[in-house]
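Just one protein chain is left out here, and the rest sit where they should.
Order of writing sets the chain letters: A and B. Residues in each chain are counted from 1.
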Amino acid sequence: MNFNKILAFFIPRDRIFFTLFSKSSENLVEIAKVLTELVNATVPEKRAELNKMIADLEHVGDDITHNIFTELSTNFITPFDREDIHYLASSLDDIVDFIHGTSKRMDLYKIEESTIAMKKLAEIIEKSAKEIHVAVSNMENMNNPIRIREAIVRINSLENHADDIFDGAIADLLNNETNAVKVIKMKEVLANMETATDKCEDVANVIESILVKNS
Amino acid sequence: MNFNKILAFFIPRDRIFFTLFSKSSENLVEIAKVLTELVNATVPEKRAELNKMIADLEHVGDDITHNIFTELSTNFITPFDREDIHYLASSLDDIVDFIHGTSKRMDLYKIEESTIAMKKLAEIIEKSAKEIHVAVSNMENMNNPIRIREAIVRINSLENHADDIFDGAIADLLNNETNAVKVIKMKEVLANMETATDKCEDVANVIESILVKNS
Partner (left out) sequence: MNFNKILAFFIPRDRIFFTLFSKSSENLVEIAKVLTELVNATVPEKRAELNKMIADLEHVGDDITHNIFTELSTNFITPFDREDIHYLASSLDDIVDFIHGTSKRMDLYKIEESTIAMKKLAEIIEKSAKEIHVAVSNMENMNNPIRIREAIVRINSLENHADDIFDGAIADLLNNETNAVKVIKMKEVLANMETATDKCEDVANVIESILVKNS
């Protein structure tokens, strides 16, 4: 909040949204990187440390989202449609929440070894997060719409890829794993990761819609 | 996209939404019919063919939805509230997605025999799709609001019926099936079918709201 108030003196009021969105997507890249580390970590202490980092970054994301909502409620002028700002902020927050949900479940269900599907999904989430950061950072001046469009195409294609990995992994579990409780645990973790990529697609969709309206 | 552009020369700009919604609900009826065939098919090759048809029709539906969103972003004049157009298009798309989700899961989980509940739910989805097509096709001139209202009432009543079938089938599974992995598989398939009928209700709700505003 303090950071926000200081900025408010230097930045034209409607510019502050770009600053906050950029902070939000930067934080998303951070948490996505830690998730990749987590699914590749083999030492329990390391995993505990990474889970803690993810929980902390989720809090940071919450604060940024809250700041965007506060600005939206109090600012008369916005750089693009209010509902698009709301949707973009919520969707960015949702991705972070599902990454946090993944880490929380791995911890609570004592999942000590990540499957190949989990590692692939973490990689896709990290790649999508980076493309989102590129798209969001280029929104302010809209002077590189081609780069934004490329990011959108990549995010959509990454989400399709995630769907296939998820469907295959679930079918594999249901057809081959006889321990049903293990099936439930893994299904929960994988579903959280797949939903994170769905939310990345939501972000791409709203950015595309903003782009169309402002071109 | 081409079809859309050609139409744009002949149809007043805001009329194009009715054309596109009618195409969307027509495609919905098609995919719902194939689902009914699928749950009644006993030959594996036939099922594979029907699964392929459903996947293709889902792509057709995606293209129509995308066209509606593009028109919405670029058209200044719309025949009714922009958010209602967006919600109607999304909900029609959601029904198609959940039908596709049902077929994909039946295939991936190697479900070779449909239960009575599955057959009943497919029948309800097909009936709801036909009522939706009637309602949507009558929206352009609003000259038959009674027929639209009848369709809305039927869709709501079909959704209630689907809820009861779903609840009964899940309770039956959980109380009588001891193979938990089988429970998980069937629960997933039935939940996809039930959610398809929820989305039919969403379509009925938004059409009702459009009707009230324009009467």
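Following the convention adopted for this analysis, contacts are C-beta pairs under 8 Å (C-beta built on N, C-alpha and C of every residue); 3 or more make two chains touch, one makes a residue touch a chain.
Quick caveat, the model's predicted, so the values are computed rather than measured.
J.: Among B:K33, B:K119, B:H161 or B:K187, which residue is in contact with the omitted chain in the full complex?
T.: Considering all chains, including the one not shown, the answer is B:K187.
J.: Looking beyond the chains shown, say which of A:T74, A:N141 or A:N176 touches the absent one.
T.: Reading the full complex, the residue touching the unseen chain is A:T74.
J.: What residue numbers in subunit B mark contact with the hidden partner chain?
T.: On the side of subunit B, residues 83, 167-168, 170-171, 174-175, 177-178, 180-181, 183-184, 187, 209, 212-213 touch the unshown chain.
J.: In the complete complex, the non-displayed chain touches which residues of subunit A?
T.: Residues of subunit A in touch with the missing chain: 69-70, 73-74, 83, 104, 108-110, 180-181, 183-185.
FYI, only the chains that are shown with their structure count from here on.
J.: Cα centroid separation between subunit A and subunit B, in whole Å?
T.: It comes to 29 Å between the two C-alpha centres.
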